[in-house]
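A protein chain is absent from this complex, but the other protein chains hold their places.
For chain A:
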Amino acid sequence: MDFQPPGPEDFLCDESFLRFCGGEYADTLFWNNWVKENPEYAGVVDKALRLYDMLNAGQGNSKEQLAAMKDAIGRREKFQRMLSHDGKAKVVRIKRPWMRYAAAAAVVLLVAGGSMTYLWKKRAATGLLAYEYYTVAKSRKTIVLPDSSVIMLNENSHLSISKDFDSEHREVTITGEAFFDVKHDQEHPFIVHTSEYRIRVLGTSFNVKSYPGSHGTETGLISGKVEIVPNGDDAKDRIILRPNEKFVLERERQPSISNTHSATVAVSKGIVAKIKLDTLTRHAPETAWARRKMEISDETFEQIALKLQDWYGIRVIFASEEVKQYRYTATFNDETIFKALQYLKQSYPFNYRIEQDAIVISRS
């Protein structure tokens, strides 16, 4: 047997490796790990990445670029609405939103360590080092983090996952609204940054609403325990939330008398309030957007998957043709996608595995 060690061409002909080059999260996790475990191939992988950049002409991913543009337009319009509300609409310059994506791609390579120096160095200058997720109007997205915490983003929202997110460093930043189901880990708190404060979590589910230009920021706790820490912090100002309590921070706009610009200054006032549960379902209305009633009557799993995909904004992939044909009848009342899958599993078993932006279903 003559064993040929793999060259750059072996990597470049692999579809998963190409998705990694294109910045897909699941494949990135895989290849980062792979390089860690096979450091002897770091040099070859580096060459493959260099060749990829050359042959792709650094075009990037049109879908991501489009999402970034939608986001930029959305933010611009919101900003303009805010301004025209104050009666002084002006052209607003959005600061290079395009670079975000270049930066997001850089992270991919940064995590892998010193080996993939080429692309990383090239893009490091853009500074922002995080994974970015955007949703536009009438869309939502479910993201599963490497520690298996789940975040569901509501419409017009933006989630940024810090570059070194792993089971020990758990930090994300949210603009807009999201529902969090955080994996319990006493040792490593999960931190959610908002424009006004950060939320320290030990394992719990809660809803955060923090749209720019809205009247305030709201954090509703469903179960577990979270701590609200004001930005620019002061330990004594911390607030601890108990289940079915919410923290509401109101921004009041007061005209400033200082000068001709007649700018407004934001005055914030925080209160802790009880969440009023629905008397019938015992669900918090704050999370109603993340839940949905769904009737399924003798439909194939493939058809059901399309509905789930559509509503929850997460890709559903079948690893088995057979499972696609399973038939189910069920009624879901306001379930999250994972509860829904659990119920289906009980009546006709299958396995599912969660990746960053996809659920992979296979035979049990």
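Just so it is clear, a residue touches a chain if its C-beta (ideal position, glycine included) is under 8 Å from a C-beta of that chain, and two chains touch if they have at least 3 such contacts; residues count from 1.
In this text, contacts and distances are computed from a predicted model.
Participant: Just to verify: the chain that's not displayed, which of "RNA polymerase", "Sugar ABC transporter ATP-binding protein", "4Fe-4S ferredoxin" or "Zinc-finger domain-containing protein" does UniProt list as its protein name?
Facilitator: The correct option from "RNA polymerase", "Sugar ABC transporter ATP-binding protein", "4Fe-4S ferredoxin" or "Zinc-finger domain-containing protein" is "RNA polymerase", the UniProt name of the unshown chain.
Participant: Using the touch definition up top, pick the residue from A:Leu29, A:Ala42, A:Ala72 or A:Met294 that touches the left-out chain.
Facilitator: With A:Leu29, A:Ala42, A:Ala72 or A:Met294 as choices, the missing chain is touched by A:Ala72.
Participant: Against the chain that's been left off, what residues of chain A make contact? List them.
Facilitator: Those residues of chain A that touch the unshown chain are 7-10, 12-13, 15, 18, 22, 47, 50-52, 54-60, 62, 65-66, 68-70, 72-73, 76, 91, 94, 96-99, 102, 123, 126.
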